[in-house]
Each structure stands twice: as structure tokens, then as C-alpha cells.
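Note that this complex is displayed minus one protein chain, with the remaining chains in position.
Moving on, here comes chain A:
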Amino acid sequence: MSATAVAPRLRGLRARRLSLLAVLLAALLLAAALSITVGAKPVPLADAWHALTAPTGTDNDIVIRSLRVPRTALGVLAGIALGVAGALMQGHTRNPLADPGLLGVTQGAAFAMVTSIVVFGASNLLGYIWLGLAGALAASVAVFALGSVRGGPGGRAAGGGGPTPVTLALAGTAVSALLYALTSAVVLLDEQAMDVFRFWQSGSIAARGGAVVWQVLPFVLAGLALAAANAPGLNALSLGEDVARGLGQNIAMTRAVGVAAVTLLSGAAVAACGSLSFVGLVVPHLARPLSGTDHRWLLPYSGLIGAALLLLADVIGRVVAPPGELEVGVVLALIGAPFFVLLVRRRKPVRL
């Protein structure tokens, strides 16, 4: 077989991956259309279009523009952020059960929010979100720093490669447990903090308003830029540290960029929507069979699937228990958990 025979096949593979990306994008658009039209007040697609393009102040226009659009936009942002963050996290830790919460972002955000309520009397949602984000960033930095401490003479990977997957996971678990304990203590002592915490913890994209979308958007965009820059390095790193170094990759830098991306993405999502860690855990497992192990494809696939999944779960939550609504975090857990068990049981666990 000559060299000319392999090249077209490699090109064919790329074309297939590109067209799958288009399919996923279409699925996300469909989910967004559902999210805009379905709900306590169903809106026909034509009216929805009218509201989006030429609003005239009808009831439907108001529902769409002030409620459904921000809700959908936040769902898309959080879904993309959590999907990408989950794939990054599983890649960096080489652990198929890792989720972004492993970096301590969820507990960091929770602790910062309840503390700020008690200490500063913070009262509006926007205030919480800033503090939640700050808490998520601080927790993640602490985990990264702790995970980088490499003591003892036995450390074979000398040369300052930064934290290893194992030290990162250990530090993340320890910091999360500590923050969780502190949060519980604060919440027990303060009723107002308890109320906010309960609401935040279940995970929701409803009634956040357009301002929240604009607030988290820059963080998500920055996180996505870092994730894109991180993908090739992560590909090299997934072949082992020695191979990655041999390919000219700076290991410590790659890990640091990855952790920064995960922190920004999941920190923004968690601060705005509460704990939706299931997205980050499950979505990469859905994306991987379609994309393969190349992170340059896995990350965008995970983002699109994450957003579509989050929106669909949210739509389901709106229609299953009329006249009330089920929070999207609850729906995700109710549908997601059995599904995940099935997934794990039917396919052999993935080694990363």
C-alpha cells in the first residue's frame, strides 16, 4: 500500500468528525428552541421568533425575552462550561470518575456564599455570585498548591512537573471535605444562610435573569480560550509524562493552564447555577464514543452535549410536575444517575 492510500483515509476521519460536530450543534439548537417554547406557558415557535426578532410587548414577548431567553442562555453557558470542564478534569487526572468538583470549586463557592451572607449580610443574587466565584477560585488555587507539594526522596518524576493526578485528587478531596464541614457549621448557625444555601445547592438555571448571564460570560469565554489552548498539550500528556516531555511539552505549564481553565469554567457555572456536577461527570462519557480520545474534538463535543443535556433536563423539569417545576439539578440527578449506572455497566470502564 502506498502513502497516497493512507492520507485520504486520514482526511475522511477528519471530515467525519467535523460533520458530527455539526450534528451536535443542530441538536443544541433544537434543545434551545424547546427551552424557549416549552414551559408553564407554551409559546408557539412563530411567536417565539416574533419575540426574538421584532418584539411588540405582548405577553409572550415578555415571557420569552425576560425569562426564557436568559434561562436558556445561562443553560447553554453552564452546560458548555461544565461539559468542557469535566472532559478537561478527566483528562488531567486520567480518572474516568473525576468531575470538576474534585478541584474543590463547588465547596469553595458554597462556603464563600454562606460566609458572605453571615459576615457581610450580602443579600442579592449578583453579590452571591461574585463571592461564589471568588470562593471557587480560591479553593482551586489552594488545591493546586497543596497538590504541588511533593515531599520525600521517592519522587521519581523529578524536575518539578507540578502536581500529579493522584496528589491533585487527594488535595481536592481534603480541601472539599474541610470546606463542606465549615459550610455545614455556618449554615447550622445562620437561618438566612441556610435558605440561600438550600436553594443554591439543588442547582437551577431558572429566575437568574440576564444580568447573571453577562456576569459569568467573560469567565466562561476566558475558560474556553484556555481549554482550547490546553487541548493539544493534554493530548500529549495523556500518553504519559515522559512521552509528553519527549514531544516537547512543558508539563507543569500544561497542568496549570488546565486547572485554570477548569476553575474558570466550573467556578462560573457553579456560582451561577449551584451544584450541577453531574454534567461534568457524565457528559465526557457520552462524548468520548463519538469523538475518540483526541481532546481537540472531545472538548467541543463535550461542551455541545453538556449544553444540550442541561437544556433538555431543564425542559423536562418544567413539564413533569405542573403547575410547579422541578429544579434542573434534581432532574439531572434523577435521570442521570440510573443512566450513568447503565453506561458503566454496559461498557467496560474506560482507562484514560
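What we mean here is this: a contact is a pair of C-beta atoms (placed from the backbone, for glycine too) under 8 Å apart; a residue touches a chain by one contact, two chains touch by 3 or more; residues count from 1.
Just so we're on the same page, contacts and distances are computed from a predicted model.
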If you look up the hidden chain in UniProt, what protein name do you find among "Pyruvate dehydrogenase E1 component subunit alpha", "Cytochrome BD ubiquinol oxidase subunit II", "ATP synthase subunit a" or "Iron complex transport system ATP-binding protein"? "Iron complex transport system ATP-binding protein"
Of the residues A:Val63, A:Ala236, A:Ala287 or A:Ala308, which one touches the chain left out of the display? A:Ala236
Of A:Ala7, A:Ala145, A:Val166 or A:Ala211, the residue touching the omitted chain is A:Ala7
Full-complex contact with the absent chain, from A:Pro42, A:Pro55, A:Pro218 or A:Gly292: A:Gly292
Omitted-chain footprint on chain A covers residues 1-3, 5-7, 9-11, 13-14, 94, 152-156, 158-159, 228-229, 232, 235-236, 238-240, 242-243, 245-250, 288, 292-294, 296, 350-352
